[in-house]
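Only a single protein chain was left out; the remaining protein chains are all shown in position.
First chain written, first letter: the chains are A and B, and each begins at residue 1.
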Amino acid sequence: MTTLLEVSGVSVSFDGFKAINNLSFRIAEGELRAVIGPNGAGKTTFMDIVTGKTRPNEGRVTYGEKSVSLLALSESRIAQMGIGRKFQRPTVFEDQSVADNLMMALKKDRNPLAVLLFRPKAADHARVEALAGEIGLADALHRKSGELSHGQKQWLEIGMLLAQEPRLLLVDEPAAGMTLAEREHTTDLLKQAAKTRAVVVVEHDMDFVRRLDCKVTVLHEGSVLAEGSLDHVTQNEQVIEVYLGR
Amino acid sequence: MTKIFQRFLFCLLCLLGAPALAQEADAPIQQLLQHHGEIIAKSSRKTIAPAIDALAASGLPAAQQVLERWQAKEMWRDETSGLFVFAEEIDRDTLRIFDPANGTEIGAVPDEGYKQLKPNSGIRGMIGAALVQFQLSAPDPVTRATALDAIERDPDASHLLALRNAVGNESDPALKARKARLERLLTIRFDTDTATRIEAIESFAGDPAVDVRATLNPLVATRIEVATAAPQGDDIARILSVGSDALPRAAAYALLVEDGLVAPVLSRAEKRAALIAHLRDGAVGGYQVAQLDREDARDAAYAKLAETGAVAAVATEAEVSAALDAHVFYERFIGAPPIVARAALRALDAIETKVNLNRAADLVLDALSLASIYFLAAIGLAITFGVMGVINMAHGEFIMMGAYTGYVVQQVIPNYTVSILAALPIAFAVTFLAGVAMERLVIRWLRHRPLETLLATFGISIALQQIAKNIFGTQARPLTSPAWLDGSLVLNDIVSISYIRIAIFVLALVFLALFLFVMNRTRLGLEVRAVTQNPRMAASMGINPDRINMLTFGLGSGIAGIAGVAIGLYAKVTSEMGQDYIVQSFMTVVVGGVGNIWGALVGAAMVGSLQKGIEWFNPSNTLAAQTYMILFVILFIQFRPRGIIALKGRAAEA
């Protein structure tokens, strides 16, 4: 499998505190990967770097077949290139309907003039409805998304990510605050998504990670501690020491 | 009858007193006076000079008294003998006369036969100038100082020698220095020896005093002259190029016209007037009036008119250019011999450098005082902005409130010193309470809605402004500073700073120190810092963020009140004064970076010095300075969006 994203030798520090320390990481096309690690291990900062929110002090981040460097690109450019991100806290536009949220996320020309002149066609409406069905919100299409439950908002956000048709999906703690049934649905969604694209899931919940059934990367103090199957890393001495063994 | 008798009596008396009336007709002073007798008697300002000079230069001990008596119109002349005497009028017809040679009384005589010398004010002035040399050596230091003042006011060549003579025997060191300095200045102006003058000029290199520049400037005076070939000669200061700042094209041509070298050019209005004057039957110079609605038609008509000789020919543009090209324009030294003038130029250059340095120092002081005002005005804003993330648009009105508090206190306490000292804490208390009230009633309910807070505080701002206007009226109210704050600290002719500004600077320093102490050394400061960094964590540690917010807001507002008193001391107190400072305060906070006292300090220093710096380039236009300052801040934000001293990392994301 070809490499989709490669992070090599990246370091970033805030006021002397090294949040990421010489981190190297790569993910292949269509791969599902879970990233775990204790608080402050640099999981969110890692996502910030890939999506362009934080600029690293050193290192390289390249993406795609042409190995484009992401470091000089704006967040919106990176998103347009096919990297989608889901935040820890569900962030949907609560003032707008589910349909509007999804319509906004649909993969279309993003420049202001094109958006201004854009009028949805029947196919676009169909796609929105299909997505809503996929995330279980077909009935709620015209409700304001602010009225949805916490879990529904998480799904809506995943739905919006899918609508973007990204090649790489970064998901930050998707299962936080969900009921068991909702978690299962979420797992299904992510597994489904991973069939057509690469997905990186940052998660605390070991059961959830186990259910994903994929390669796991353990971060600690800003660099990779271990990598492999969940069983493999959970037997790693260091991992037990810093993360599992209390 | 009575009169005749009186005369007779006096003649008798005169005869009787003959031995006593004897006057030293051959005393040197009397001889000197006799020598100039005619011009003294004529008493004309135009011709009197030699007499006064001779007296002043005679070196005779009696000369000073003669001059003084003469000046005081107490010198009379015996019309028959021509001898001069001092005289006092005993009554309308009788004089008591004295011998000018030694001042001894000769006796009382009738005024018949004596003519009073009545020097006019011009001559009295000249006598006064001549007297200066005597006063320079007078025993009373006050007299000597007065004489120096007189020379400084109106120097004259004759003073030079007197000064030189008087320097040596001066006992008072301050006066001696003054004399020596004045002597050098006069040397530059009046000495005939070139080498001595140059030496004196060089001794002043780098002295920025105004009198030095006033003495040197006439020496380097030049006159613009014109010739067909480049002139030779020592006294040519420089060749001018036509069209430069020193010699605009029009001025150069006017010079040629003045010298009669070329025909003049006419302005459009003159040409138009000439055409109108020669209008005949609706036509002039072969053109119909209706055709003359273009400049080139008018030129052509005028040229036609000139051919007929009706009007003088004027130069065309090409002729003007040719004439200008054919001549060389240059400046010739006319104020002094060239070598002296050049020395003066060099000295002036050196002085210029020194003056600029001093001006820079003055500018720095100005900027510093402006910065301390901005710091005082902005510090409260920075605190509330930093700790609570709240922009208080009414901050300017708190400044205004503080100033009005000072005004009211002054109405109650007449002693300015006491009232100012009382006004500071009272203003703090008033605005502190106003701030706390505002926080409790409004700001608290708008937590995490910064834009709404901004608007709500703005509503308060316009309400407060109007209330102040309704109470105190629209005219400016004075806030008088105590006498000991009047005046300014003068370092030299260029650098000075008013005591009020020094006081404000000190106040700013005090507040900086106080603030640092509160923030770093007290429980309150610890809690404030905790709330700033992480309000939730602080709350879980048992700190009441509500109380902290209230206190910080009160503190910020209180400092604004004190800033108001300080600003009111040197600016006018009006209901709109807050508006004058609010934008600058915002700029200060934005440039410096929020949530940090050092940010406010650096921001204030930068905004203040920037504004003064721009004003320096364009001193007449403070509006432009403010405009450019704001433009600079907008551009500055491009490079440091979070200000100079920015919080980094997670704290900044909040």
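Convention: contacts are C-beta pairs under 8 Å (C-beta built on N, C-alpha and C of every residue); 3 or more make two chains touch, one makes a residue touch a chain.
FYI, contacts and distances are computed from a predicted model.
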item: Name per UniProt, for the chain absent here [options: "Cytochrome ubiquinol oxidase subunit I", "Urea ABC transporter permease subunit UrtC", "Molybdopterin-dependent oxidoreductase" or "Long-chain fatty acid transport protein"]; value: "Urea ABC transporter permease subunit UrtC"
item: Displayed chains contacting the withheld chain; value: A, B
item: Of A:94, A:188 or A:213, the one touching the omitted chain in the full complex; value: A:94
item: Listed residues B:42, B:268 or B:521, member touching the removed chain; value: B:268
item: From B:195, B:412, B:467 or B:506, residue that would touch the chain that is not displayed; value: B:467
item: Selected residue (touches chain absent from view) among A:15, A:58, A:75 or A:213; value: A:75
item: Residues of chain B (touch criterion as defined above) contacting the omitted chain; value: 268, 272, 275-276, 279, 289-290, 292-295, 298, 389, 391, 442, 445-446, 450-452, 454-456, 458-467, 469-470, 579, 583, 586-587, 590, 621, 623-624, 626-627, 630-631, 633-635, 637-638, 641
item: Where the missing chain touches chain A, by residue; value: 51, 53, 74-77, 79-80, 84-85, 87, 91, 93-97, 99-100, 103-105, 110-113, 115-116, 118-120, 125, 128, 139-144, 147, 160, 164
